[in-house]
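What follows is a single structure, written as structure tokens, with notes after it.
Other chains of the complex are left out, but the ones given are in their true place.
A and B label the chains in the order they appear, each numbered from 1.
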Amino acid sequence: MDKLEMRHTLLAAKARKKMSWDDIAGAVGMSPVWVASACYGMNSSSVDVAHKLCDVLEVDSDVATALVAFPTKAWDEAIPQDPFIYRLYEVVGVYGETLKDVVQERFGDGIMSAIDFTMEVDKIEDPKGDRVLLTLNGKFLPYKSW
Amino acid sequence: MDKLEMRHTLLAAKARKKMSWDDIAGAVGMSPVWVASACYGMNSSSVDVAHKLCDVLEVDSDVATALVAFPTKAWDEAIPQDPFIYRLYEVVGVYGETLKDVVQERFGDGIMSAIDFTMEVDKIEDPKGDRVLLTLNGKFLPYKSW
């Protein structure tokens, strides 16, 4: 079973069980964004979490093998088209240079890791319209000289 | 004075005055990321803040006019190359679809605005390596049907 079939199986099971990502994340003891990304095939899971996921969603254990496999990460569109994802791309375009300067001024020459990295989504209720809060947390990696 | 000349003038003044973005932001009463983006030419400033910026950095008042002008936002590379900015692009590619699902499950069909939007950078000190914390805060906009 490859990651694509795994994903279809897991999303179908999630719909059948009417569980939200929060429900599943709570049941397996991980964060909702990470759990979703693992089910979408963008992260590999530990054996232990993979089995918990399969138990919670009541799918076969070969799905667990697929969850544990190391993914080849890819996305279809160099410039995303769906408006939700495009807005994130636009933020990178508009603020990328600014963020680089602000972060490097505080941390020195280096980058924020996208590997030693976590991300959370929160909802801020607001009478003028609820707000989405995305929190990206990545280790700062200084450039090495040699 | 166009936004490009304005940017060169402001960055040169910032270097000359040895002020950090935090210093400048504190002096004008705005956030460091927003102040930097306005000086980079990616956001327009109110007249009041523009004059404060020019006072703090000791530049001519025609810079203030350029700060107030409405920018045409653009970035050079559809796929960024600098490693700092590329990592953000990679996060959008790897997690875009996941975030869309997690957010829309909680908020309904819609997007996180990149216009009614703020962003903060924080430093989390950590003996295993400091961490960068980026916080994106955007109004949720539900799709309309008609």
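Going forward, a residue touches a chain if its C-beta (ideal position, glycine included) is under 8 Å from a C-beta of that chain, and two chains touch if they have at least 3 such contacts.
Computed from a predicted structure; not experimentally measured.
Colleague: Quick check on the homomer: 2 copies visible, but what's the full number in the structure file?
Modeller: Across the complete structure, the repeated chain appears 10 times.
Definition applied: only the chains that are shown with their structure count from here on.
Colleague: Roughly how far apart in rotation are subunit A and subunit B when fitted on CA atoms, stated in degrees to the nearest 5?
Modeller: Nearest-5 rotation angle for the superposition: 180 degrees.
Colleague: Could you tell me the distance, in whole angstrom, between the mean C-alpha positions of subunit A and subunit B?
Modeller: It comes to 23 Å between the two C-alpha centres.
Colleague: Can you tell me which positions in subunit A touch subunit B when the two form their complex?
Modeller: 20-22, 32-33, 36-37, 40, 42, 73, 75, 78-80, 82-85, 87-107, 110-114, 116-117, 119, 121, 123-124, 126, 128-141
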